[in-house]
Structures are given as structure tokens and as C-alpha cells.
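With one protein chain removed, the remaining protein chains of the complex are shown where they sit.
Read from first to last, the chains carry the letters A, B and C; within each, the first residue is number 1.
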């Protein structure tokens, strides 16, 4: 229940957008992993707002302060806690929203769930800012996975209706994923990127917002991780992906496209490659069969809804008057969060895959 | 890990397709719920094969034998165990598949995961037959939810490329869901059904199979169930939905459609209805905001891949020879499992929602 | 919550004493372990009633029927379900107890917990009979642990006030534990056994019952299993030991005796043995330091309360009259369950240690 996730590796995320600080505890993280601070900070920066025109004008310093679990530059194996202070908050922007819960946002449901006591400032614990500690946790998990030869990466598959080139589902490589990580925008096709940025500017000019899709891949995973029936790889990944604010759909491999496939087309015929590895000619199943990794790249897509906080006038309930009244949301909000979502989706996947890997291999090896 | 799921309510599913029996233990199920045997058997029958031309010719008796947890016609509150015996198995059909793992199936991944010791007959623990105990568990959860005013139901949204009329996302009713439950095929539009059945026959004639999408709704849920960040309603539902064999995609509300929406269109403006209930004019978010129920119908769709076991010739690896060789799968297999998937998806949803409800309300009330 | 236990290995116990059957599901049990049926049945028999004068006159056949998870004589790695049918029940013995809950028993608390709907016959789910599936689960775990060089065994440390010789805390051996397992009564000192049996007969003649202590050891465990703070070896073992009906105390190593020790006496000084293994000269800490195994034998004791069901007249509340009235419990009850408790305590420990071992080593090795 709540904001804790994982089996062999547990993460517990805390904090409210405008409170004293946000952060994460990783419990069960393996000992002896080098803490590559430059890598971690780069990951944090990829998610951080204010880096470019498309993201909010807030200048947050997302510098994580490590309180525990790292000693002499390596993980100790005991819980890692990182805290990120909150600064540059302008809480007055949100006062009016108590009376008029924002449509598409958690203002109303959060107030029911917590009997009116949750911190409403900046979305409180529901804020997208809470993805910063998730990215920190994901960065550490990526360092662990890298040691095992596993790389996780993502690109923006679509924004508005503009599609990027999809990953090659059998040939996507660690090098390609690492290169995307270094780009300002993780988009494969530069012309798609140009069109996406234009669509975002259109939305901004209309005081509106747009959604999109992130495609994510994990390469180097051994076959045989996961379980049938309840604890499938898809179950584990989806449960943490749907914990990311704004994610409303998750599909593996061909996903919803399977509805239009025939079995003879959908099946992935296997063969033995030159190294004696079992591989398949296609990878429609996205690297997971029967809930268990097949050794092919794990591939999935997550749908991201448009930012619900828009400046455009909306008519919605004022809970103090009981009437529907106009609402214009001011403050600093991204017209499109998809540009910042790729590192968050990667982070969620990295945490889930590190947990699965650890469950398969234990801490004693 | 494994075949166990749940927090306040735990289900543990066991069995192999051609072993002595399959079944389920429900631990934490509330005491004092009437065991409506006719309802439960009807649910089991909805999933059972051999009911019509579209499903396999196997005549299984899916009669659950209750070993514990029901006394004097009511649940005791202590674990409920139901066992379904396996009969009418023809294991010789599967012997050849050990050498040549079926593409799209768990034959290869299961063998890696369990070091070659898992029972391969009929798919073993990976068999679609294991959804029978899930349907049993779901039927009990439906009885509990019904007592709380909550109804779960589903229809076939599409098969091949033929679309059924979608649920009305704000007006879908318990009556409509109950009526669908009584139909031989849960399809809203009869002309769509006719076309779907024709498409299935086409596939059968081609020794092939087709996939589809199930749309599911839960009405009557109170606002305020679920948690932000990690234990969202979407996380819980998706984790059990992806445990159902053949599910490869899950989306809530508009889901992947959000990628093409603008925020001004995506947001669901709220109002107060005549009973003083907060409702929204649209329900693009599928009844979940910030991971928490809003009081609107919970709506989601699950993509079902085409049956991987097809009679059509496929070329795939023979692991004993290391060569790619032709494979024709004989035996009794559905050309389309989507016709039997609706009660399974409903059952998975009912288990997740009963668990969420119990977590919110406790056993002591 | 409820009757489910474990992390890497989950057991779910179900059934009521006079219902259709009792049993257990083991989820996460490793694949490829030989199912030594003779060993398992011998373990079941060690616990079974009616074997000698000290235990109840009920002749139950505790034969487990395996429904799943074992194939070709080996475990499959998918859930193992075993069911034990209930026969030879005389439910009329228990009818009067509904009005007059037995002191020291769960009749009253169970009725509050389950709002009066739990099955009261023979104690229902609270019956000591539910330890039979635990012994089955423990027997399987012992087979797994044996493969890893780990042996779990116990003896009756005391009954009434008669003490058996304690285990040698540094030198207790697998051979000694295996030998105890073959005895009718697992007592080291034959003269202590004679006195214990006499004390039990005294109690029987007085229509009364006596309690005792079981001492249990696990040898061969590697150093380094367990975790500090929350998931200590002691936490894991005690949580399953206190799940055994009638256990009211658990202590590790010197346990409560530490209250009278000085640190200089309590500490276990270490040395390197001839094989280069770190060992300690004493083992006051019972093989666990900082919550983690030290490589020395794990040693603990569990206190077992006297059977609460006694024929001797007791005055206690009649809930229908609201008055205190005399109660004489007839039926077949052990004057001492300690004689049958050793295999149950061993089983609980074996489950916990198998879970800990699996968590440390994973399923993929």
C-alpha cells in the first residue's frame, strides 16, 4: 500500500512538492556497486525542468543529497537514502485550487482519499516532481544492471500525432540506447523531432497541452527471469509504470496491435544464432513469453496523457459553491511533459528489472 | 514471486494442465458472504471451453470442489480452497513439442526458468486452463463487491479488426453489465458479433488464429480508493491483468488515445449531480485520477494476442537438432480465445478491486 | 495477512479441522528437487496423532495427495499443492462449545474476528490439525536444505518441569539430528523421557494437561544470510514459529538467560578452525549476530503451552446466558502436545530457512 514498491529491492518514495524535501529509500540494493555520481546527476538533469523551452520555467536544483548507503564511493548494501530539497516554490499559485479542483488532476481524489488533510501545494505528493527521486533510484539500478550487461533506454515514440521511427525490435542495441541518453531530446528521427517541437509550440500558444508515447527497451537481459500467472515480467513492469503520474496505457511488443494480427504473423519463430544463443526472427512478444524473459530485447510503450494543468479556460465544479464555474490555471506548467518523461519511464523500468534480476540471483552470490 | 497475488486479499493459484488438479486458495476473503453456487458455476461455465464452435473441442468439467472456507452456505473468513480436477487430457499431443518449443508460447522460457523440470504437458502451469481457478476467485469477489454496490463486467471490444460499440464511459450501468454476462457472447452490437464470428471461422479455415480486445467496466466504486505513486489503482489492476496469459496491453480510459488528445479535450470537467455526488461530464481518465478512484466508472481495455498454437505450418528451432524445422501443431486449440476472455478479465479485475476495497475498509467493520 | 507466509518461498495453508480437507500451496519452491515420498510420509507420521498413548485417540490418515508441482518424481518449480482429507471426525463433540467458548482456546477470539461465521467444528481453521500441511511443507523444505548441506532437527527440551540434556551449542551435528528424527520420542536423555511420560500420565489421570519446551537446531547454514534491523533471521524464524498454535515464547541461543549474563561471558570469541572456517568457541548467540547467520549452528527454543482442552471441570462464561458456568470438555484431546510438537517446530524452521536461503541465492542459479 502506498508509495513503496518492490520485492528483493524495495523503494520508498516520500515528499510533497512544496514541503521541506522529497526523496527515496532503496532497501536491498546490492553492495559494492560504484557510485558514478556524474552518471546519476546527468540522469537527474535529463528529467529536470527548465532545461529548454518545452519544459516549465521553474529552476529546480534536483541535486540529491546522499544520507546513507554509500561509503568510500561504493554502495554498502544497507539502505540508500537520497534527499532533494525543495526551493523556488511559489505556493500562492495554488491557493485557489482548493475550492476548484483541477480537472484531470488528483486534487479531488486526493482530498477524498486523505480526508482533506493532504498537502495541496503544488500537487503535494501527487506532483510530477516526485519522479525526481524515482529517477535517482533508476540511475542506481542502471549502474547495477550495466554491471550485469543490461542496458535500459527510451525514446519519444510520439507527441501529438507525430511518430518517431520505432526501435528495431530484434536489433536495438546498448550503443543506440546510450546515444539517445545523451541527446537533448531522445528522438531517433530529427524531422519527427522538429515537427513535435512545433506541435508543442502550437499547444503552448493555445494555452493548451499535448500527450504522447514513450517507447522503452532493455537489452542484455538473460532468458528465464520472471514467473508465470501472477508475477509476470509484464505485471511487475506495468505496476511500476502505472505508478508514474500521467501514464494511462502500457503495452508490450506489438501490444494492442496484436488485436489485428493472426497467430501465424504474431508468433516469433526461433533459431540458434552463431553464438549458440536461442533468438527469434521477430520480437512481436517484446522479449517476454509466458511472463518470462526470452533473451530478446524487452520492449514496451507507455502512453502519457497531456498535462492537465492548462491556462486555457475550463468550466468545472467549485466545491465551495457547488456550481460549475470557469477556471484558468496560471503558474508554470509544461505544455508537454513527454519531453521529460523518457528518463522517468527508463528509471521505473530499471527499478523493476533490477528487482527481477536480484530475485533471480540473490544477494549472496 | 510466483503465482500469488494480493495484499488484504491474497490468491494463490496452483496446478498444471494435465496434472491431478488445479485450484486456488483465497486468503483474507471476508466472512459472512453468501456462497451463491449457481452464480459461481455460471461464471465458470462462461469461461469453459467446448461451449460453442469457437472454442476448443475439449469437454472439461470445470466443477470446483470446495475444500475449505465455506460453512453453512457462507464464507467463514478463513482461507477458501477450491480444486478443479483434470480429466479428458490427451498428453500425447504434446510430446513432440519438447524438442520444438512452440513460437509465441512459454515452452522455451518456461524450460529456462525452471531448469527443464516444469511439466510440459498441455502447457503445464502456463496453460490457459489455469484461468479457471482465477474465474472461481473472481466470482467470489464479485459476490462480495455486489454487496457493496459494485458491479464488474466486460464485452468483446474487438476481434480481428471488427469493433464492437464501446461502453458509454459515463453512463455504463450495472444492469447493462449484468445483461452482457448472460449472453453467449458478450458483444453489444449484434452485427459486430456476426462479423467477428465470420472472421474467426476464416482463421480456423486457414489453420490460423486471431486476437482482440476486451473492454471492462466497474461501476459503483466509491471515490478515494488507491494510492498515489506506487500503489495506484492502475498499478494494481494492470499487475493482475498482465498475469492473465495472452494479455499484452492494458489501457485506462482513453489510454493510448491520450497521445493524440490536447489537455483541454482530455480533462474531465466536474459537476455536482442531483444527489450531491461529484461526477464528471466526460470520463477520459477511466475513473482513476492520481491513482485513486474518482467515483466515475472504472474503465480499461486489455489486448489479447492470437492463440499461438496454430495448425498452420511454422518454421522454428528444433532444440535437439539446433536446426530450424517445420512445425505443425495438432490437438484441440481455439482459433480465438477472445470469446472466452471476457469472464477472465472480469475475474482478474474483481479480485483486484475486492483487494483494494478491503484495504480501504478492513476486516473488522 | 492471514494464513500465507514467506518472501521468496510462499506457503498458503488452508482448511478446517472437520471440513472437506486441509492442505497447503508452496509457491516459489525450487525446481528439480527429488520428491522423497518415504521421507515426507515419515515426517507426516511423526506429527500424526494416535501413534502412542500420549497422543489423541483419533486415527487420522494424514496422507497428503499431491495435486500439482511434482512431475516425474521431481519438483517442477511451479506451485506445489498437497491436500489431506478429513475423516474420522465426530463433530457432535463440539456443538456445546458454541455457547461456552473454551478458555485458553480461540473459540471466543475467532468468533469476534470472523463475526461469528468461522467454522467452529473441531476448532476449525485454528485446529492443531492445521499443522499437518505445515509439516508437509517443512518436509519438502528439508529435502531442499539437505541438498545445500543444511539439516534441521529438534528435541523435547522439557515437559512439565523435567529437563532433557540440551544440545551442545557448538558441536550439535546433522547425524545427531537425524538420529533424533528416527526416535519415537525425540529426547536425548532416556531417563528424562521416562520421567516426562510419567508426568504426562499424571496429568491425564487428573484430566489435565502439561506444557513444555522444544529446542531446535539448524546446522550447515552458511554465514551471511539475513538482514539487519527489520528482516533479521530471528524475526523471520519467530514470525513463523509464533504461527504454530500453542507457541507462546521463542528465544535464540541463551535467550532469556542473557538477562543474567555479563558481556564478557555472553560474547562468543572467534577463531579460525583447521579448515579455515571462522567459528566461535561458544555459541551463546545461537548462530545469529546482528540478525545474520554466523555459520555456527542456529539454535532456538519454543515454549509450548499445555493443551487448553481438558476434561477437568472449569468455570467460564456461557455467552448465551451471560453467566459463569461449569465446563467439562470431552472428546479426544492430548494431555500433552509437546510430544508431537518437535516435527512441527522443525517444519516451521525449515520453511523459514529455505525462504532465507532462496532469498540469498535466487532461483536462477
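Note that in this section a contact is a pair of C-beta atoms (placed from the backbone, for glycine too) under 8 Å apart; a residue touches a chain by one contact, two chains touch by 3 or more.
Treat the numbers as computed from the prediction; the structure is a model and nothing was measured.
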Output for the hidden chain's shown neighbours is A, B, C
Missing-chain contact among B:116, B:220 or B:360 belongs to B:360
Note that subunit A touches the chain not displayed via residues 1-4, 7-8, 10, 12-16, 19-23, 25, 27-28, 31-32, 65-69, 71, 74-81, 83, 113-119, 124-125, 363
For subunit B, which residues lie in contact with the unshown chain of the complex?
-> 7-8, 78, 222, 224-225, 228, 358-365
For subunit C, which residues lie in contact with the unshown chain of the complex?
-> 1-5, 7, 11, 13, 101-106, 108-110, 112-113, 125-126, 130, 158-161, 203, 206, 208-213, 223-232, 234-236, 238-243, 245, 247-264, 266-272, 278, 280, 284-286, 288-294, 301, 303-310, 312, 314-317, 319, 322, 324, 359
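Rule of thumb we're sticking to: only the chains that are shown with their structure count from here on.
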How far is the middle of subunit B from the middle of subunit C, if each middle is the mean of its Cα atoms, in Å?
-> 38
Which whole number of Å gives the spacing of the CA centres of subunit A and subunit B?
-> 26
Whole-Å gap separating subunit A and subunit C, where each centre is the average of the chain's CA atoms = 45
Can you list the residues of subunit A that touch 2 or more other chains?
-> 7, 224-225, 228, 359
